[in-house]
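Every protein chain of the complex appears in place save one, which is left out.
As written, the chain order gives the labels A, B and C, with residue 1 at the start of each chain.
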Amino acid sequence: MKHSPWNWINPELTELQTTTLLKYKAGEEQLSALFGLKKGFTVTKCCNRNWEKEMAPGKKGILERLNAGEVVIGDGGFVFALEKRGYVKAGPWTPESAVTHPEAVRQLHREFLRAGANVMQTFTFYASDDKLENRGQNLKLTGVQINEAACDLAREVANEGDALVAGGVCQTPSYLSCKSETEVKAIFKKQLDVFLKKNVDFLIAEYFEHVEEAEWAVKVLKTSGKPVAACMCIGPDGDMHGISPGECAVRLVKAGAQIVGVNCHFDPMTCVKAVKMMKEGVEKAGLKAHYMVQPLAYHTPDCSCQGFIDLPEFPFGLEPRILTRWDMHKYAREAFNAGIRFIGGCCGFEPYHIRAVAEELATERGCLPAASEKHGNWGAGLEMHTKPWVRARARRDYWETLKPASGRPLCPSLSLPDGWGVTKGHTDLLQQKEATSKDQLKQLFDRTKNQ
Amino acid sequence: MKHSPWNWINPELTELQTTTLLKYKAGEEQLSALFGLKKGFTVTKCCNRNWEKEMAPGKKGILERLNAGEVVIGDGGFVFALEKRGYVKAGPWTPESAVTHPEAVRQLHREFLRAGANVMQTFTFYASDDKLENRGQNLKLTGVQINEAACDLAREVANEGDALVAGGVCQTPSYLSCKSETEVKAIFKKQLDVFLKKNVDFLIAEYFEHVEEAEWAVKVLKTSGKPVAACMCIGPDGDMHGISPGECAVRLVKAGAQIVGVNCHFDPMTCVKAVKMMKEGVEKAGLKAHYMVQPLAYHTPDCSCQGFIDLPEFPFGLEPRILTRWDMHKYAREAFNAGIRFIGGCCGFEPYHIRAVAEELATERGCLPAASEKHGNWGAGLEMHTKPWVRARARRDYWETLKPASGRPLCPSLSLPDGWGVTKGHTDLLQQKEATSKDQLKQLFDRTKNQ
Amino acid sequence: MKHSPWNWINPELTELQTTTLLKYKAGEEQLSALFGLKKGFTVTKCCNRNWEKEMAPGKKGILERLNAGEVVIGDGGFVFALEKRGYVKAGPWTPESAVTHPEAVRQLHREFLRAGANVMQTFTFYASDDKLENRGQNLKLTGVQINEAACDLAREVANEGDALVAGGVCQTPSYLSCKSETEVKAIFKKQLDVFLKKNVDFLIAEYFEHVEEAEWAVKVLKTSGKPVAACMCIGPDGDMHGISPGECAVRLVKAGAQIVGVNCHFDPMTCVKAVKMMKEGVEKAGLKAHYMVQPLAYHTPDCSCQGFIDLPEFPFGLEPRILTRWDMHKYAREAFNAGIRFIGGCCGFEPYHIRAVAEELATERGCLPAASEKHGNWGAGLEMHTKPWVRARARRDYWETLKPASGRPLCPSLSLPDGWGVTKGHTDLLQQKEATSKDQLKQLFDRTKNQ
Partner (left out) sequence: MKHSPWNWINPELTELQTTTLLKYKAGEEQLSALFGLKKGFTVTKCCNRNWEKEMAPGKKGILERLNAGEVVIGDGGFVFALEKRGYVKAGPWTPESAVTHPEAVRQLHREFLRAGANVMQTFTFYASDDKLENRGQNLKLTGVQINEAACDLAREVANEGDALVAGGVCQTPSYLSCKSETEVKAIFKKQLDVFLKKNVDFLIAEYFEHVEEAEWAVKVLKTSGKPVAACMCIGPDGDMHGISPGECAVRLVKAGAQIVGVNCHFDPMTCVKAVKMMKEGVEKAGLKAHYMVQPLAYHTPDCSCQGFIDLPEFPFGLEPRILTRWDMHKYAREAFNAGIRFIGGCCGFEPYHIRAVAEELATERGCLPAASEKHGNWGAGLEMHTKPWVRARARRDYWETLKPASGRPLCPSLSLPDGWGVTKGHTDLLQQKEATSKDQLKQLFDRTKNQ
């Protein structure tokens, strides 16, 4: 099989089909011109490294890439994307569809790969046993089953392109319910055992509201000898106990994380700002680290310290806040300029958002993602539109300056966040195994209405 | 294989896996209670009719269903959904990925089926040969290849559930360029030949801006003997030559369409309004028809007669206009109350939008869609959320009255539409085979800037 | 006393003071240049006609002016302006301060005169005896007292410049309570008697929601032999019984009005649209009339047929809707282009709004208003601002294209109007003399909350 620059578009295609496809492609040269890439650059550079089922000797690890100054593009968030596709339930947010609907999870992995992602995170968010049982959820699948299935899917797709597999853990209901360090660490250990069995390429501890729990996670993951990245889900105001981004980062680096950053909870610009503060903290402390950011694809200028969870629109009314692809160009540039080299996304990111990040950084990365075959640079595809006034939108300055309307004149532009000003340690946040009862719900409804 | 109500969730699962799954389900009873369905109703009623690879004798045709007063749920739009996933190029909007990336098209079909759709439209939008060559597009795949691949995919997934396959044609660049009736009809005939070979269940002529072209299409499709549905992409102001929705509908019924309606170009409420006008026109003329509506999933209160194409945000800045699932509940109810029984979606619809339509009409249809296993009624899944103030959002009145903020305080809520006030017959709209040249583009840019 | 073009700035000034003043003026020439007026034009043309206490022979009547094609500028609304200054009570909206606080009423007249108004409307809105007693209002001043005081004030200020006095009547609670034609006409007659005694220059019947009542008013006023103008407070949807603007206008002209138009209830563009429809109706009927418009200074794109009364913001939350002076330029031009020659304002108009109308039409009128000595053309005064980036705003294209922000990100841009869909003839609208009781209020509050 000839490893053309295009056959990763769809590895199932025969060589004949690939050749057919190539005939109608714009061709490398034309594509390069379209995107204004520098001479000598090819679109294939980062894409055709290997096709083996296992990580080949030629596939560089995460730290090798970052140490070499490469830009590493992350994938987008799975729970929100799969909720919209019908495979994740909002509320528990657990990833059992890795077992029950592997074709849906595999397809989403593929779309992110095609969009330019270099990292396939295992779909193991909230896949700890304590979470799988939280609040009356009655999953009969074990955490081990789900984690294993998720690792297999991530590996399968990672091997279709130049991507690494990252095993992921996140905050636990046990910590929120004030369980001991030993108990919480045991939960992380259980997931780590699967990741090691499945031989993931590196590890990510992410979505932590409290740095203490993140440190515990890092320490557990660190025992594996694999590279460890750690992300808080905080903004510039710091963690839920008010610990600043800078201090959080220092503590995570000291705990053993080689890569630190933030994910989720805030929009791109806010997250980049928080990571900048982390970087300043780490540098001020005389330490070294790589930096990553995987923000929301929702505009959240009105969030308080706990992020988009507290917005009244969370999670079923966030549509008007979704970022456009052009917002993503600004985000990618801002993150790059801040010295962040692991740049991905979290909740709300669809494949086209990741593609926009990859297109903005095409020159820096020396390649375009496969999915750019279906995307003109800065709207160039509109040159083929039927209506001339739409063809007139085929230019960068049009999209760069557009202020998109909401079409919702009865809605405000910002909201006041909810939230009761409590965090771990408060009885309001103790978790229970049984379902929330009607009486408990009534109390919640009344409490909210009176605010 | 036991035909449980749940095994269509994923037909690839073994019976054992299905049983496992069933154990963690809420169960029919609980689900029915959750959705407030009337007694005696079961969630399986519409779902487990047959599992054959060909349309079984027991699968009712589109007219049988509509004649029986059933609600038929359509799918959502493919070109926009697949553009975001990386498989369709905005501008030409052609469906060649039916050939090149069948797994992506198949997955989207499956998600709509799972969300409750009873119709799988073949992914053949703009799959006519004249469109495949328009404005320098250099596809080497023929229309026949694409149409055939699309039929196969639709049939494959339709047979996984209770869905029919509808072969679809739409308006052509030839008509816009003032080609003759014979020439335009020949284009439709070529697609019809594929549909007949692949034995689709019925036919849809959709997305017509001019009723004359729609009539031509209906007349061609009518020769097949299969049921024909016809949709204009117009609003209450009528077609591009000012012909009212009522008159358009009468002409389409007279041309042979058994089902008439509108699709695309406007938001749900506007489309329902236009279909109401169609219904009034048809009834006033003493004719009979069934009615369908497949609107955008974008709020477009600021559109002029040509719909969302003319909005400055089309097509890359429409995010803030995306409807929430709760908007879809209102749409489904409004459409049903207007006497429309074929209710689906077009551009912007994601699977969860179709699921919301199916959930709103669960009582009328006597069943819930498979994807509702992952969705609490009116936010009920939030009862399992970690934070108590988010659990307090697990209620209908919360989501029904929410006015979601855009998070974009620098953006307006409405836009002024573009558009040059021209339509078919004007030289501005003549299409060309070769790509738009730089000079032509410059003229367009300048013309727009001066407006 | 020398009648310089400037001494009407303040007729109380001595000649010496005037001379002093003149020295620091920009001077006619400079002012003309500033406003780009054509050569030969002088700023004094329309301003120094007479200074007598009575209407001099040289002061042309309203019909003479309109017949000659002149633009006549009206004043702004008094009840809203004086409510903000502390002299009118929102709710009853009655003009007793003409008696109790003449200095405040006089000053407002003067400001409108200075801003360019050619008409001083007597401050007699809702000054009919039935209104003065409505709903428990306990005024001991008689309608005659108020009407007389108002006439004196209007005359006093009119004589300080080139303005006419217009005696005004408006709709009555009696009509709303289904009193007889005789009774309602008697109310108008009582006000007319004062206007005749005080020898106003012409008469205006304005603010009628029902054309029938407006006809009755015109017929009463017509008996005086003075010119009669008649304004409905309607939009393009017509009066409260659905009678179209065209038909309303025809009926008013047939009743004897020489000038017809609309005032209040809608924003400028909507009002101009309604007057255009009146003009078309009158011309279609083969009749002749002059046209006037005195709209709100509030943006009301979201109004239903009853206008801004039904907006949730009426009357104490309308601030974000206030028109800028630049909006007024567009209004004045639109009204002029529509063939309307009597152009003024109603509720919300402040003196600077009228000045903007006068400045937009300076070339057509051949003069600038006195208040333009304190206003650079299209922001030219900013050339003298301290900060250079503010000086950069001293240009027309800046202000003409500015989309002013509300500074209210938690507020929507449009509202849903209230209103119970009832009008004259419905018991909900019967008026009572006694104050609304607490029980009655409670019923209203509950009824509204349940909607």
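One rule holds in what follows: a residue touches a chain if its C-beta (ideal position, glycine included) is under 8 Å from a C-beta of that chain, and two chains touch if they have at least 3 such contacts.
In this text the structure is predicted, and so the values were computed from the model without any measurement.
Asker: Can you list the shown chains that the hidden chain touches?
Answerer: A, B, C
Asker: Write down which of C:L63, C:L141 or C:L196 is the residue touching the left-out chain.
Answerer: If we include the chain that is not displayed, C:L141 is the one touching it.
Asker: With the missing chain put back, one of C:F78, C:F125, C:Y298 or C:F342 would touch it. Which one?
Answerer: C:Y298
Asker: Which residue from C:G74, C:G143, C:P351 or C:G366 sits in contact with the chain not drawn here?
Answerer: Only one of C:G74, C:G143, C:P351 or C:G366 touches the chain omitted from view, namely C:P351.
Asker: Considering the whole complex, not just the chains shown, which residues of subunit C touch the missing one?
Answerer: 9-10, 12-13, 17, 20-21, 23-24, 26, 83-92, 96-97, 100-101, 103-104, 107, 110-111, 114-115, 134-141, 173, 176, 267, 298-302, 309-326, 350-352, 355, 370-371, 373-376, 379-395, 399, 402-415, 418-420, 428-429, 431, 435-436, 441, 444-445, 447-448
Asker: Residue-wise, where is subunit B in contact with the chain that is not depicted?
Answerer: The missing chain touches subunit B at positions 302, 409-416.
Asker: Could I get the residues of subunit A that touch the absent chain, sorted low to high?
Answerer: Subunit A touches the chain not shown through residues 403, 405, 409, 412-414.
Convention: only the chains that are shown with their structure count from here on.
Asker: With contacts counted as C-beta pairs, which pair of chains has the highest total?
Answerer: Looking at every pair of chains, the most contacts join A-B.
Asker: Between copies subunit A and subunit B, are the contact residues mostly the same numbers or mostly different, with half as the line?
Answerer: same
Asker: Let me have the rounded angstrom distance from the C-alpha centre of subunit A over to the C-alpha centre of subunit C, please.
Answerer: The computed centroid separation for subunit A versus subunit C comes out at 59 Å.
Asker: Please report how many Å separate the Cα centroid of subunit A from that of subunit B, as a whole number.
Answerer: Result: the chain centres lie 30 Å from each other.
Asker: Quick check on subunit A: which residues sit in contact with 2+ other chains?
Answerer: 302, 409-415
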